[in-house]
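With one protein chain withheld, the remaining protein chains of the complex are depicted in position.
Showing chain A:
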């Protein structure tokens, strides 16, 4: 019979091994699902995981796209992970992402059609500031009125969506858009464009920022006093109090930083891949990043890998849809399986599985 024994400490080995195991288990379960739908499971799994990376026909295009898709996820998730580690729950990154994009875009559009080198840097600052201020609202509500940041930050997403709709129909609307909603295309305006920095890599400024954020978060958490404070607050708020952690300042720091990073992600998206503010600009990166943060175990390197993995399933999933005629719902089920399996595997990290013979009475 099987029994579980709690480990005194989470197993380091299993912490690294479970994500790999989870991917393998998901491939098997997913293969069964696709087989049940009458598709060749091996072809389906290959299309999702292998072809975007190595297909001779189109991998040269889809590999860079992986970075484009993963960058906002990683950038946002890094910010969220700081707060999550300290038990500060920013659920509203989607709203901060939108507000960053709007503020940055507004600055760029205000200068249109002037061409100058300083416009893009100003927009970047505007994007970070927009997200930062939007993240500050739940922080201040928490520190001043003890309002739960989960609810406040989440509600502010819907608020931000309404502002986004209002500006794409009003203040930021393209005057040459034939009465259609949406701003001018920022990617086609040289001073505000965020193009690929090295041809064929997909790496725009947002990708650079995402990698920089990974490194910065790693250093912060492992070497800096603030990182220690974040960790200790998450593990034991009481102990943190004794250690002299100013919890209010920490709340403002965590929500503000994650807001700023989400805002940056929005800005890089609107100036690059998306190009314009429209009524449907946001596509859920802020919410998916929550999954990425946990999938990466709130560890910067883990988050980077999780972001890339999730991006791979998005891109491979699309390929599977049109190459194998799989319905989009089955791809979502598959992604869900991956997350569920990974979380279920956590049992191996915290528990030891032991086989015991039934004892004779």
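Basically, a residue touches a chain if its C-beta (ideal position, glycine included) is under 8 Å from a C-beta of that chain, and two chains touch if they have at least 3 such contacts; residues count from 1.
Methods note: contacts and distances are computed from a predicted model.
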> According to its UniProt record, what is the protein name of the omitted chain, chosen from "MaoC dehydratase-like protein", "Fumarate reductase/succinate dehydrogenase flavoprotein subunit", "Purine-binding protein" or "Monosaccharide ABC transporter membrane protein, CUT2 family"?
Replying inline: "Purine-binding protein"
>> Using the touch definition from the top, which of A:8, A:38, A:113 or A:179 touches the missing chain?
In response: A:179
> Of A:1, A:225 or A:329, which residue touches the hidden chain?
Replying inline: A:329
>> One chain is left out of this view; which of A:229, A:278 or A:299 touches it in the full complex?
In response: A:278
> Looking at the whole complex, which of A:11, A:321 or A:350 touches the chain that is not displayed?
Replying inline: A:321
>> By the contact criterion defined above, which parts of chain A meet the unshown chain? Give residue numbers in ascending order.
In response: 56-58, 60-62, 65, 68-69, 165-166, 169-170, 173, 178-181, 185, 195-196, 199-200, 269, 273-276, 278-281, 283, 315, 318-319, 321-323, 325, 327-329
